[in-house]
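All protein chains but one are shown in place.
Up next is chain A:
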């Protein structure tokens, strides 16, 4: 519905930016504003914009149907800088999806406004395809941020690789100022990374590409060599190399803030390569404050190459069972450790290992223990040694084994005392 706005549309030679600014503020000084009902049509454009930014998209869309002025405000570029495309099929997800008509409208009217874009797709191939279709059409886009996020199974991996690559390349070539790129669990490959680098090497700051099996160590090395502004990087261990670390620590390179590495076992008994201590040392020298986050998903007997030397890891997660021996090595070799999370361990008490970690990991402030065992006395000792620096202490109730000194009922008092706040272990329902 388009209502004619009789009082508006007077020419204003002031600083307006073209056809979208037709609903300008027009004050008629002779009228007594106290008598008139508020005229929403007179709401200044910039205030309208400000208000619209707080509305969820659907409400904004409803508002845009009110009058031409509001409709024009709805289409102001500022409101279309950020967009998250949600692509879900009813057969594979409970979530709603961005309406196809809206997607068409965005591509038609706003693709050149888009700067921060993400795609959330469910586990169906159709959703991933739809994402690629949209990507291929973003020819006029100069994106700063792009995120491809699978909310369930990684459906991008099920697309024909070339289809995905060509869609992604459209963005790489046209954007030229990509600063943040999240492409985990996608079939991105070395050549497409070269295209990325060729066009965006000056601006790229963040790259998350865990579980991209088609990339080789050489491919990622190319990125590190050329993108000197890279501050955050996430990848799988098989892509990590001494050369990569050295490239990230080269003089031209900015300080790295955060490196996330996933170590995942494809087949049992897999052999992993080692990284030299000197490479890690170079990283620490170059970026003394950087965080090294490592997530391990290995069988117990695959830890051979790890934690033999000092490693500057700050956040450590063991997603499967990890042996007592390896935890002992962690205590010895991870002086920068800030957070340790252990999903499971064999059923032998980790008393000594915990005490050693308390001694040698002076920055430890968060610990989580799942299916493990620790005697109550050792645990109290551990907490005493760490003291108030432990801001996160998440211990499953079954972990704590009562001994002659402490029963389960007493232990939380002791621990709370040393922590300086009320603390209880995590519980699970028993019914």
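Here is the rule we use: a contact is a pair of C-beta atoms (placed from the backbone, for glycine too) under 8 Å apart; a residue touches a chain by one contact, two chains touch by 3 or more; residues count from 1.
By our rule, contacts and distances are computed from a predicted model.
Colleague: Not counting the visible chains, the remaining one has a UniProt entry; which protein name from "Superoxide dismutase", "Pyrroline-5-carboxylate reductase", "Cryptochrome-2 isoform X1" or "Large ribosomal subunit protein uL16m" does it give?
Modeller: Protein name of the absent chain (UniProt record): "Cryptochrome-2 isoform X1".
Colleague: Which of A:71, A:111 or A:151 sits in contact with the chain that's absent?
Modeller: Only one of A:71, A:111 or A:151 touches the chain omitted from view, namely A:151.
Colleague: Pick out which of A:68, A:286 or A:315 touches the chain that's been left out of the picture.
Modeller: In the complete complex, the chain left out is touched by residue A:315.
Colleague: For the full complex, which residue in A:43, A:170, A:254 or A:343 touches the chain that was left out?
Modeller: From the options A:43, A:170, A:254 or A:343, the contact with the absent chain belongs to A:343.
Colleague: Touch as defined at the start, partner being the missing chain; which of A:136, A:174 or A:265 qualifies?
Modeller: That would be A:265, which touches the missing chain.
Colleague: Name every residue on chain A in touch with the hidden partner chain.
Modeller: Where chain A meets the chain not shown: residues 53-58, 81-84, 86, 90-99, 116-118, 120, 122-123, 145, 147, 149-154, 180, 184-185, 210-211, 258, 262, 264-266, 268, 291, 293, 295, 297-298, 314-315, 317, 319-321, 338-339, 341, 343-344, 346-347, 366-368, 370-371, 391-392, 394, 396, 402, 408-410, 412-413, 416, 419-422, 424, 426-431.
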